[in-house]
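Sending over a structure as structure tokens; questions will come in a sec.
Omission of a single protein chain aside, the complex is shown with its protein chains in their original locations.
Note that the chains are named A, B and C in the order they appear, and that numbering of residues resets to 1 at the start of each chain.
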Amino acid sequence: MTFNFASDNTAGVSPEIAAAMVEGSRGSAMPYGNDPVTQELQAQFSQYFETEVEIFPVATGSAANALALSVLSPPYGAIYCHQNSHINMDECGAPEFFTNGAKLVCIDGASGKIHPEDLADWLGRSEKGSVHAVQPAAVSITQATEAGTVYSLEEIRNLAAIAHAHDLPLHMDGARFANAVVSLGCTPAEMTWRAGVDVLSFGATKNGCWAAEAIVFFRPDLAKDLLFRRKRGGHLISKMRFVSLQLQAYLTGNLWHKNAEQANRMAAKLATGLGEIPGVEFEHPTQANELFVHLPEPVLQGLKAAGFQFYRWAGEESQLVRLVTSFEMSEESVDQFLVVAQTHAAQPIP
Amino acid sequence: MTFNFASDNTAGVSPEIAAAMVEGSRGSAMPYGNDPVTQELQAQFSQYFETEVEIFPVATGSAANALALSVLSPPYGAIYCHQNSHINMDECGAPEFFTNGAKLVCIDGASGKIHPEDLADWLGRSEKGSVHAVQPAAVSITQATEAGTVYSLEEIRNLAAIAHAHDLPLHMDGARFANAVVSLGCTPAEMTWRAGVDVLSFGATKNGCWAAEAIVFFRPDLAKDLLFRRKRGGHLISKMRFVSLQLQAYLTGNLWHKNAEQANRMAAKLATGLGEIPGVEFEHPTQANELFVHLPEPVLQGLKAAGFQFYRWAGEESQLVRLVTSFEMSEESVDQFLVVAQTHAAQPIP
Amino acid sequence: MTFNFASDNTAGVSPEIAAAMVEGSRGSAMPYGNDPVTQELQAQFSQYFETEVEIFPVATGSAANALALSVLSPPYGAIYCHQNSHINMDECGAPEFFTNGAKLVCIDGASGKIHPEDLADWLGRSEKGSVHAVQPAAVSITQATEAGTVYSLEEIRNLAAIAHAHDLPLHMDGARFANAVVSLGCTPAEMTWRAGVDVLSFGATKNGCWAAEAIVFFRPDLAKDLLFRRKRGGHLISKMRFVSLQLQAYLTGNLWHKNAEQANRMAAKLATGLGEIPGVEFEHPTQANELFVHLPEPVLQGLKAAGFQFYRWAGEESQLVRLVTSFEMSEESVDQFLVVAQTHAAQPIP
Partner (left out) sequence: MTFNFASDNTAGVSPEIAAAMVEGSRGSAMPYGNDPVTQELQAQFSQYFETEVEIFPVATGSAANALALSVLSPPYGAIYCHQNSHINMDECGAPEFFTNGAKLVCIDGASGKIHPEDLADWLGRSEKGSVHAVQPAAVSITQATEAGTVYSLEEIRNLAAIAHAHDLPLHMDGARFANAVVSLGCTPAEMTWRAGVDVLSFGATKNGCWAAEAIVFFRPDLAKDLLFRRKRGGHLISKMRFVSLQLQAYLTGNLWHKNAEQANRMAAKLATGLGEIPGVEFEHPTQANELFVHLPEPVLQGLKAAGFQFYRWAGEESQLVRLVTSFEMSEESVDQFLVVAQTHAAQPIP
């Protein structure tokens, strides 16, 4: 049983993935991606996405995002993203570093989403062709969002249509890709290229791997010189097969789906339980594996005192907390969390 | 038995390390290095080096080198290194990327080594303080070198003295650190800070890990803002404990030493055997786990035909080959290699 | 008589400055700023600002801003500025380039001004010390603003106090510095260091020079390695004396003040005249030498037809126009502009 609701990257690794790694750890293989496992990944991902894709495994989500953006934007480019997106708020400027100084144009929007009319408005005001202005280069959305919400397929299609009308590619930061697919009940293809996504940062680490992500190009022409940029960024893993083995096992037997289902179900259960506690209010709807919820202070302190880990989300005084579930989260953990919460809900504030 | 002499990063992983990873793969832990294993590493490395060090685990050697140099050099800095060093020849410009455009000043020198008088000469001609010139920022050496040779402790001390006389820190690229320590029969401390090394890229991947390196600062003040630069470079692994577990197991029970000993012994055995074959000539002395050797063409082709993998080192016509042994290389593999080589040595060129 | 109200950089050069340049164009002088004129500038600027300053002449305002910011912010820094500031909107990403990828955090605010409570709010939410977030590095304001307004001394003091409370330096983009000083009726000292400004981009080009700006450090310790960054940016003019001669003449005999007075007076006259025309509405108050004004379409077209040059400010359909006056603008030009405007105001829309 875990008491850790701080993030899904506090989880360990799926046994299936650990087994694949150990199994693949013997004997020699050519380095830098010239091994059989890495080379088969192209076909495996193409099958997964029901179209020919070009993929590049890397070890971190920030690397996936920043490298993807580095081939989409020139140094004087503008990347349109949500104000609270991970690329803008949580990567210490990695996109700026890898693009050699592109500008992230921040669009606000409720519940972590860019609204199509806002995107259209910002792009309408961009000064394309003017030498004084940074030049529109790409649009990036996060799915599931940083607010624990999920763009509908129609919302993605609308954003893609606007981006494409301005000749801009659409990038999706899919750090919690599987959680979103499970939430929408759609296929990976439907949530990506069929809806207009051109490049995807495919996250697997949070959902059961050790350190495995993939940059997925649905339009291989966009990948351009990514091979050189990945190496130059120090992100070409020499024993690449060990990253690829994780991704291979992750896609095998629907492990990705099974893991995300467990995480999402636990989040839903938690949301339902908390919703019944007086004084609890949700900041955003719970649509994947993250809850943003205001807890009465005694509940919050009671949970902390009982050993549960999670972040106050808006400073040390904040009663807005983020709760994240993962594939490792058990019913038992959630039940226990709710019991403690209910106990303290009845008590007066100290 | 392996037929792969192409590189030591074609090897798999030490069973001890795989076991530690699996053992540590269960249950939750705080991410981004805030887990107990990562935090204990500081003490473990300090003990290993017999002095207080500050370390930063990363997943690739290029990241270790480039990040280390990024805190040693301003964008307008000059980093003095060997012409054939990995940082100059094999990282697709990663040091230039992470330093935001510093210049690698290339010094030639026999057998992969910078000779002290050459370093002194280059530094003597640097225009320190002149606004027109890039400013001397660091000296970087590789141990074991790219030529399979090993700097003696005295050679390191001499280079360090010159660097320090110019107020420059000495960086060591230790991608094959363990092989060099074993070769010299010294301690890790003797080959580093006691000889004047200020910052070390400590390599573990080639010698038995999956993907684990550490940037080691013997002068913690030099680390400056490396934490931010590592994150910004996409090199802060979220489930950091899995890199740290590898390093922990690598240092435990002298695994690092045992592995390097095996690799070096196999290289020495190979060198002895090849040295007895007529027409074989060594380009450099074999002092660690790499051989640079000219093979008669029939020998070379006979080995290739028998399934042995290795690189012609100077183009497709070259009879100069590089042979690399690793901790996984068995006596049987080397014996078989030598048998095939001897068989073909006696034959006329086809 | 000029018909050009498009910008103040459409103006020519003050005769006094042309004369100084020609006078100084004979004979030899040491290059790169080692000439007597450049060296005397330090004293001249220190006198002008009534305090010891360190200055660096450059040829463009973008260079002045970007170089100034490059010593204030690390690559992973955040620079707080107005959404519509020149550094954010009109320099094609020069600040990002020179800082090696810092982030411009954009704050909205009426009439081109950052309001103190907004700055305090944004800084309050910055995650100082968190490795995931870019780190607050500087605050930058524009005086006069991009909206033709002028911060009061108290407004500057308030913003400076907030910046300093967060240990951040305050940079002022003074492309229209003289116009603002004239508008406030204060001294250069009062509008800068006495109000808390730490670094100034001192603009002279728009107000009568050919190509002459200066980066002015009121805290010389902040200049750090600017000399190297200026050279590396290609902004160390070899025959530097010719930039310095312009600045010398500009400060001599209060030429800077006389020129700005003329520009401001013409703007005020234009504003008064336009204000009397039915249907004309001002977007912002006119406080320096720029007007942002909505013109009835017949007025706008009538002026264009009469040969007057100015920009529609919000796209090709926009009736919001910007009108800029300079030291070269005559009463006659403004009178003529107003006559044409009045003529067309009475007519029905075609």
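As a working rule, contacts are C-beta pairs under 8 Å (C-beta built on N, C-alpha and C of every residue); 3 or more make two chains touch, one makes a residue touch a chain.
All values reported here derive from a predicted model rather than from experimental measurement.
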Per the touch definition above, residue among C:205, C:262 or C:319 touching the missing chain: C:205
Of B:96, B:146 or B:198, the one touching the omitted chain in the full complex: B:96
Touch criterion as defined above, residue of C:41, C:59 or C:271 at the omitted chain: C:59
From A:113, A:176 or A:229, residue that would touch the chain that is not displayed: A:229
Absent-chain interface as seen on chain A, which is shown: 32, 74-76, 100, 131-132, 135, 225, 227-232, 236
Where the missing chain touches chain B, by residue: 75-76, 89-93, 96-97, 99-104, 106, 131-134
Residue numbers in chain C that touch the chain omitted from display: 2-4, 6-7, 9-13, 15, 18, 21-22, 24-31, 58-63, 66-67, 91-94, 97-98, 205-206, 210-211, 228, 231-239, 242-243, 309, 328
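Heads up, the rule we're going with is that only the chains that are shown with their structure count from here on.
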Farthest-lying chain, centroid of Cα atoms versus that of chain A: C
Euclidean distance of C-alpha centroids - chain B vs chain C, Å: 52
Geometric centre distance via CA averages, chain B-chain A, whole Å: 34
Chain A and chain C, separation of their C-alpha mean positions in angstrom: 42
Two or more partner chains touched - positions in chain B: 228, 231-232, 236
